[in-house]
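All protein chains of the complex are present and in place, except for one that has been dropped.
For reference, chains read A, B, C and D in written order, and residue numbers begin at 1 within each chain.
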Amino acid sequence: MPVTENWKPTIVAFCCNWCSYAGADLAGSSRLAYPADVKIIKVPCSCRVNPMFILRAFEKGADGVILCGCHPGDCHYSTGNYYARRRMTLLFSMLDYLGVEEGRTRVEWVSAAEGVKFSETMNSFVEKVRALGPNVRLGDLRCKN
Amino acid sequence: MRRIGVFVCHCGSNIAATVDVKKVVEMALQEQGVVHAEDYPYMCSEAGQVRIAEAIREHQLTGMVVCSCSPRMHEATFRKCAERNGLNPYLVEIANIREHCSWIHKDMAEATEKAVILMRAAVAKVHLNAPLQAGESAVTKRALVIGGGIAGIQTALDIADAGYKVDIVEKEPSIGGRMSQLDKTFPTLDCSACILTPKMVEAASHENITIHTWSEVEKVSGFVGNFTVDIRKKARYVDMDKCTGCGVCQEKCPSKKSLNEFNRGLNTRSAIYTPFAQAIPNVPVIDATACIKLKTGKCGICEKFCQVGAINYAQTDEIITEQYGAIVVATGFDTIKLDKYGEYAYGHSKDVITSLELERIMNAAGPTKGHLERLSDGKAPKEIVFIQCVGSRCSDDRGKPYCSKICCMYTAKHAMLIRDKYPDTNVTVFYIDVRTPGKNFDEFYRRAVEDYGVNYIKGQVGKVAPQPDGSLLVHGVDLLENKQILKKADMVVLATAIEPNADVRKIATMLTASIDTNNFLTEAHPKLRPVESPTAGVFLSGVCQGPKDIPETVAQAGAAAVKVIGLLAKDKLKTNPCTAKADELRCNGCSQCANVCPYGAISYETRLVNDHGIREDRRIAVVNSALCQGCGACTVTCPSGAMDLQGFSNRQLIAEVDAICR
Amino acid sequence: MNKVEEIKTISGVNPLKCMKCGKCSASCPSFNEMDIKPHQFVTYVINDDVEALANSKSAWKCLSCFACIERCPRDVKPGKVIDAARQILIRQRGQEGLSADEIPALLDEETPQQLLMSAFRKYRR
Amino acid sequence: MKYSYFPGCTLRNKAKDLDDYARACAEKLGFTLEELTDWQCCGGVYPLGADEIASKLPSVRALNGAKEKQQDLVAVCSACYHVLKRVNDDMANVADIQTRANNYMALSEPYKGEAKVLHYLEVLRDKVGFDNLKKQVVNPLTGRKIGAYYGCLLLRPGSVMNFDDPENPTIMEDFIRALGAEPVVYPYRNECCGGYISIKEKEHSAALCRRITDSAAGFQADCLVTACPLCKYNLENNSELPIVYFTELLAEALGIKEVR
Partner (left out) sequence: MQELIVRAKELLEKGEVARVLGWKKGEQEYDAEPAFFETAESLDNFVYNGFCGANLSKYMIEAGKKEGKTLVFLKPCDSYSYNQLLREHRVDREKAYIIGVGCKGKLAISKIPFDGILKVSGAQYPDAQEILTVETLYGTETIPYKDAMLERCHVCKGKDHVVYDELLGESADTVDADRFAEVERIEKMSPEEKFAYFQSELSKCIRCNACRNVCPACSCRKCVFDSTAFDSEQKANTTSFEEKMFHIIRAFHVAGRCTDCGECSRVCPQGIPLHLFNRKFIKDINALYGEYQAGSDLECPAPLTSFTTTDAEPGVGRG
């Protein structure tokens, strides 16, 4: 696909309120830069993220979707991220199965203290999505001829 | 259609230097439903809030978006401002254009573009926000303190003095913690036991304090104001009510080979023991792994000698369940294991010891009865070398990246005490930096140098080589002289890094309190909320939050107590109205949501439903909003979308997604 | 690439991680043979003073025993910096630490090949 | 059990003992060392520079040879072991070295650190087992007090070598104990003998060696055991204490020393 040099990916990052959103805040107050392509949506817990939101984002033009939550075992609601982990494991496996490039989805556990990890995660994720170029597959899974 | 106002904060130059705030205002006015938009240097200021109030009135706003710092900073401020001015606080959304935008991006065009998108997402969400009313929940007026060291004792005393009941859970047989192991304390050199024991006694005799020693927290459920905690009271095999603490059992016990934990394993103790003379309660425990009777069924000597019949080999662990409104973590610290520091010959030579072991050696109740002697041959050491920063300030995998904070001061203390009591013993300290911020701290260190002649050498030690004659050859460096130093010593003391108690991870998990990469508990805000955990109702006291000395620990313990008292003083707490809710017309009654609810907040009832004219009895999910904490796990298990989360509804989140991807 | 950058690249070391504790120098078996000491190597790189490093005899004194690398609490690996300085020297013509002519006189009956090999690697390109 | 074997240049002549005993003892203990057909000298020292490739290629060739035979690669000489293991670590973990080395090598399948490098002592400890070895000893070295001399190369850097605790190793002591002798622990067993410096600066090396042997003698060792020909050369030139290869000691205990 033709990718212009100035092409910027659209990245949606779902962050749980208790760990990862706070980790993103810490990245901010520590001035740890990551690309402006990343837009964060706050959710109470990673388990609030419905696979439909992720598919929706892709369908509406997102090039990458990342979900960040508390580390397993550290969920504010005790168990939320464990459910999220299973859901996302299956969803990502399905997306791989459909031939959607694997670099477009990711789950990362980022604690409130991990500003550095948040920034590093976003940098590496964006880099990967940029390398893949614009997402057309999920937006175009059902081409009507 | 909502009438939405957008308020863009400059945050001085924090936002405005990187984000073109005027442009954000201009773009906001083009959004559907936005009837007013303005920017202001400090929206959170009094004057900023007045402007918001005026805009709400003038434009009859039914929703508002503040583009500012993180909602974790000022969401509450702006929601209160809205509420005061007649707008439901849950019709306010924050677009985080500082932490998530201006502070991490350098290019103004790029940052402005992102700020506009974040604003749009917030506007899109507000369109779908519903006015919500916070509920209320009762507060259990009792606090739990986990850990009975100086931090836990002080917190408990302060809470108890304010008139609230408080329980201390301590896993060891006695309260007292690390401080009870110390000999003297810096910078005053007063005796640790002399200042600690009265507090222990006060805690034990306080009418509002219940102490559970030899006990551990097993399970925690509930939430702020309403925690339910299971406490395992480990079998003591001694009846607390009957025992008089006479100590005969310990003298008579034939199993005396167990390492004495209180003396850091430097000597041994009996199988039935109290850790130290001033133990509270002064009731021994039987170490089941060492007791001959419990292991083989034969012996029973302690039972025979106990005149009051307090020994009970049949005791078992007991689980008690208690209710608390607040929980304080005061689990303290331990020194790190030194098995990865073979170059210092710890474990290889008995005369290489940690500072905490030296505390026990210097203490009159310690393994050498307070005489400074080598553990290898009992001789008095004439040359002692202290090595600083053993395992602290390390970025490798052997040690800890942080400064343990207390070592510089206790080393100065040890050096001074030794020089004072044994003037013919030379003391050398190898240091990297001497860190003495604190009242009278640097003066204290200087006294060690100037008045006591302690030899401080700037430079680290590379190796400690035990010699055939029993001495230790210390290979160090003097960086100021630029010389390698070979120093023969009789004893080497390692200022070993401290780390949070190993149990803290387990406890943090039970409390869902967050923990950092070094296993220190995270505070809600590093500057402004240093004694609160981000988990409501959980507070932090002492070294579990970060390295600190005794005065700091006591100060923090008091601060944590004040926070607890402030919580317990309330009769009711406002509850989060962002709870789950089932739509009876869509609900299948399939029970999947209840399976994932961590709070047991979902039940089912059969209800007559009128579904577009069809009237039938249906099994419908019902959420108990007092129990629901709003995680949203249920919403995703619900295939029909009947279960939704107020404040973070499916449609709201999809609107945000759409706005970002637009 | 300037020499400082070259040293950083060859060694893969970030000298800014050093906290100046001196454990490398305390551990170094060649400390007394060196004019610039192991902990100073790191500082010289920070200060862009590669000239002094190049003129120092220390690069030829390091035994590559890795004691400093093993014990460094900051993961700075001073030994790698010293080796990089040596590399820069031997990559320049005429800067070898050992010439081929010298060798026969240095050998004895028992000299193992290993010694010859390692000396060649260390002293020459 | 069969292993690929990398004898190294010194074991071909000056350290023939080290080699011969190693092979003979292997057979006795039930494993076989199959010498790689086209091995080249490891170079004696590991090239530390991140940009050095050519000097690593002989090791890569040997490693790939073992990989193709699906065998672990065994070395006896400390230096060979050190170089092979570190190059292998680079090939597994350093993308740049992996790519560039493979570009030179042009193998049918790129080498990515798949082979496992073992020291002969590790085979004894982890595959044969010291308990098992003890049972096969026919001439227990009872009454002998032996100091293990590890030197640098077996142990450091610990994060890559993973051979034993780099500051407090025990493998040679356990080995000595298995042979019926009494190990002597002395603090300089992991300090440097001077290594290659002895070619030019004999006094410097001598001082280091004397510190080592004096310490061992002080703790009553009557001989030192080593795995490195260069260590042996340096120590022998500067000490009254006998210095022996560990394989020779092993052969003696297994009763095959005279077989040669």
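We take it that a residue touches a chain if its C-beta (ideal position, glycine included) is under 8 Å from a C-beta of that chain, and two chains touch if they have at least 3 such contacts.
In this text the structure is predicted, and so the values were computed from the model without any measurement.
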Missing chain: touched chains present in the view: A, B
Omitted-chain contact residue, chosen from B:47, B:364 or B:585: B:585
Positions on chain A contacted by the hidden chain, ascending: 51-52, 55-56, 59-60, 72-73, 79, 82-83, 85-94, 96-102, 105-107, 137-145
Residues of chain B (touch criterion as defined above) contacting the omitted chain: 583, 585-592, 595-596, 604, 611, 616, 618-619, 637, 639-642, 644, 650-651, 654
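Keep this in mind: only the chains that are shown with their structure count from here on.
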More contacts between chains, B-D or C-D: C-D
Length of the line joining the C-alpha centres of chain A and chain C, rounded to whole Å: 46
CA centroid of chain B to CA centroid of chain D, Å: 48
Sequence positions of chain D contacting 2 or more other chains: 166-167, 191
Set of chain B residues in contact with two or more other chains: 343, 463
Of all residues in chain B, those that touch chain A in their complex: 70-72, 96, 98-101, 103-107, 110-111, 113-114, 117-118, 121, 508-509, 512, 514-517, 522, 534-535, 578, 596, 598, 629-633, 635-637, 645, 648, 650, 653-654, 656-658, 660-662
Touching residues (chain side chain A, partner chain B) in the complex: 10, 12, 18-19, 21-22, 24-25, 27-29, 31-34, 36, 39-45, 47-53, 56-57, 60-62, 70, 73-80, 83, 87, 111-114, 119
Chain B to chain C touching residues, read off their complex: 343, 389, 393-396, 398-399, 432, 458-463, 475-477, 479, 482, 484-485
